[in-house]
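Below you'll find the structure, written out as structure tokens, and then a few comments.
Here is chain A:
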Amino acid sequence: MFFAVAVFAGCRSNVSIPNTNAPATVAMRQVTDDLGRTVAVPVKITRVVSLAPNLTENIFAVGAGDRLVGVTTFCNYPEAAKSIAKIGDTMNPNMESIIALKPDVVFVSTASQIEAFMKTLEANKIAVYVTKADSLDALMKNLSDLGDIFGSKDISSKLISDLTTRINTIQKTAGDTRTRVFVQISKEPLFTIGNQSFLTTALGKAAAESVTRQVETAYPKLSKETALALDPEAIILSDSEDNREPNEVFKNSPAVKNGRVYKVNADLLSRPGPRLVDALEQIAKDLHPEKFPNK
Partner candidate 1 sequence: MLDVRNATISYGACEVLQEISFSLEPGCVVVLLGANGAGKTTLIKALNGTLPLSSGEVTLDGKRLADISRREIAENIAVVAQENETRFPVTVLEFVLSGRFVHGNAFGWESDADIEFAKKALADCDLSGFETRLMNHLSGGERQRVVLARALATGAKILLLDEPTANLDLAHQAMMFRLVRERCSQSNYSAIVITHDLNLAAEFADEIIMLHRGRIAAAGPPEKVLTADNVQDVFGVKVLLDENPASRKLRVTAIY
Partner candidate 2 sequence: MNRKAIIIGLALLAALAAAIILAVLLGAERLPIFDLNEQQASILFDIRLPRILLGACVGASLAVAGAGLQSLLRNPLAEPYLLGVSNGAALGTMLAFVFFQSLEITRPLLAFAGAGLATVAVYRMAKSRAGMNVERLILSGVIVTTFLSSVIVMLTTLLDAAKLRSFTFWLLGDLSQATRNGVYLSLGAVIVGTIVLMSQARALNLMMVGERDAFDFGVEVGRVRMLVFGAASLVVGAAVAASGSVGYVGLIVPHLVRLSVGSDNRLVVPCSAIAGAIFVVFADTIARTAIAPRELPVGAVTALIGAPMFIYLLRRN
């Protein structure tokens, strides 16, 4: 059944509409994306599509939000993003809508299944730029690259500098003792973050350490037995409808017994973007309240 749907989706993306985009005299340049691919983009980019919510936030953050002509249905931040044309969701973008928007470049995150539609976009002479944000450092590089691509290096540099300062402040204030934390992405079935999640390394900045940091993949489904035995000191709930409480296996954990259960906006935790720093600040304050006396 899923195979049939996938084949069908694949067939649909082979639609080819002639690209009457830019006149041949537009000045182009070569840039390198996070996968090492060389991408040809106009020197002055005016129309951009984002296929991931974090990319939308990043593009707005480097001051290029006005150039977005298409975003996903999940892109809800900043406020202005809500009124931009929607071209589907991260997993199933609508090829025809994207092509019809005539973008100069489409930004994609490695988190989505990109193979099928990358080929279609390239066949329609639309540049695809792939980003891979698996750590804070990668995020900074991403912001820097975006500043470069959009010619807004002044904004992006300042942003990176501000964010870095904030991160350093958090790290210094929070101290060296890392609290053992369980990040619960969903309660039933029990999903958490693993060794390939950007959040796992970022938590170090907030003097926290994910108890599942060595488990394979980005979002593993964890055995309840292991979860119980992990005895986390604190639990962070990625705030969504099915995740308002810790799983019952934690009922005797130090985290629950001491009331150290904290909710963080799910978007903040799942999108490698500037707001990740907001999340880290919140986590640091929640975990180490004594270190941050003035809220």
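One rule holds in what follows: a residue touches a chain if its C-beta (ideal position, glycine included) is under 8 Å from a C-beta of that chain, and two chains touch if they have at least 3 such contacts; residues count from 1.
On the choice of candidates, all candidates are chains of the complex that A comes from, given by their letters.
It should be emphasised that the depicted structure is a prediction, and the values quoted were computed from it without experimental measurement.
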| item | value |
| --- | --- |
| Touching partner of chain A in this complex, picked from 1 or 2 | 2 |
| For the chain A and candidate 2 complex, residues of the former touching the latter | 1-2, 5, 74, 92, 186, 188-191, 212, 215-217, 219-226, 228-229, 231, 240-243, 248-249, 252, 266 |
